[in-house]
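Structure first, then comments.
Apart from one protein chain that is not included, each protein chain of the complex appears where it belongs.
On to chain A.
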Amino acid sequence: MTVLSLKHRKRNRIRETRKDRIFNTFNLLFWILVLFIVLYPLWLILIASVSDPDAVLQAKVLLWPVDFSLMGYETVLQNSELLRSYVNSIFYTVVGSALSVIITLAAAYALSRKFAGKKLVNLAITFTMFFSGGLIPIFLNVLNLGLWNTRAIMILMNLVSVWNLMVARTYIQTTIPEDLYEAAVIDGSNHFTYFFKCVLPLSGTIVAVLSVYYGVARWNDYFTAQVMLRDRALFPLQRVLREILASLTSTGSSDTFFAAYADNLGGLQAALRKAEVAKYCCIVVATVPAVFLYIFMQKYFVKGVMIGSVKG
């Protein structure tokens, strides 16, 4: 039976024309090129991070690790400031995102219902998307509140994103049937019990979407720390990385950053060489969490964008 249906299908398929086959070949070649452009830089970082510093500096590492060594990672692991900032980042990301998700969902539920004053609240929230006090007034406000240079501001800054709030509201409006609400009300439920007992259990997808959106944004953010923190002990990973990776003036300082452990001149030379590879290792350690989160949560991610594109 299967053989027959397979044969049948084969016979019925319209054969591709010559033009189409040429098109397909070119399209395939195009995509191989695109994937090369997208993935090669990432691959290069990965192999450089496990290669010998000299080979990396002379650009001999092109396709495969040269003289495999984990020296760079050792340097990174020995750097207490990097480790501390890593722990800080995990703290800011986990606590901050959890708080963001809860507050966003509660508000999204409220905004999905009808009540007097809703229009005004909607307007007031949307307005902040298009007009803000600006960097300096925001900075002075935080200063006045006594939150500048504290852990709290790293959690409270960007706590709710208007965009995510709208995504969540649209999700609740479109996926949770109105009948359920009516039934719950008849059974004596109020907004609290309905939200916690009906809405939350049905919101698995949107919780995943929001956690990943908020989580990745927080993990990758350096600008908040740049403006709001001075105390190095509070720095998140990206803020420390900036000094190591993305600054010309501090290239020297990033070298000394890693060279601090060397106690003699020969040691310093070696440390400087190591510092170069350590940069690649830093990139790997900083990027892996976000990319992994994406790969595991892939289906939710795309869904989130789709919910957002439905106008609510």
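As a working rule, a contact is a pair of C-beta atoms (placed from the backbone, for glycine too) under 8 Å apart; a residue touches a chain by one contact, two chains touch by 3 or more; residues count from 1.
One rule holds for everything that comes next: contacts and distances are computed from a predicted model.
Engineer: Would you mind picking the UniProt name of the chain not drawn here, from "Aldouronate transport system permease protein", "PTS sugar transporter subunit IIC", "Phosphate-binding protein PstS" or "Allophanate hydrolase"?
Structural biologist: Answer from the record: the omitted chain is "Aldouronate transport system permease protein".
Engineer: Which of these touches the unseen chain: A:Asn149, A:Thr175 or A:Gln298?
Structural biologist: Result: among the candidates, A:Gln298 touches the missing chain.
Engineer: In the full complex, which of A:Val50, A:Met154, A:Ile206 or A:Leu241 touches the chain missing from this view?
Structural biologist: Once the missing chain is taken into account, the touching residue is A:Leu241.
Engineer: In the whole complex, not just what's shown, which of A:Leu70, A:Val87 or A:Ile103 touches the removed chain?
Structural biologist: The one listed residue touching the chain not shown is A:Ile103.
Engineer: Write the list of chain A residues that the hidden chain touches.
Structural biologist: So the residues of chain A touching the unseen chain are 14, 17, 19-20, 23-24, 27-28, 30-31, 34-35, 37-39, 41-42, 44-45, 56-59, 62, 103-104, 106-107, 109-111, 113-117, 121, 124-126, 128, 130-141, 144-145, 156-157, 159-160, 165, 185, 190-192, 195, 216, 219-223, 226-227, 238, 241-242, 244-249, 276, 279-280, 282-283, 286-287, 290-291, 293-295, 298, 301-302, 305-306, 309.
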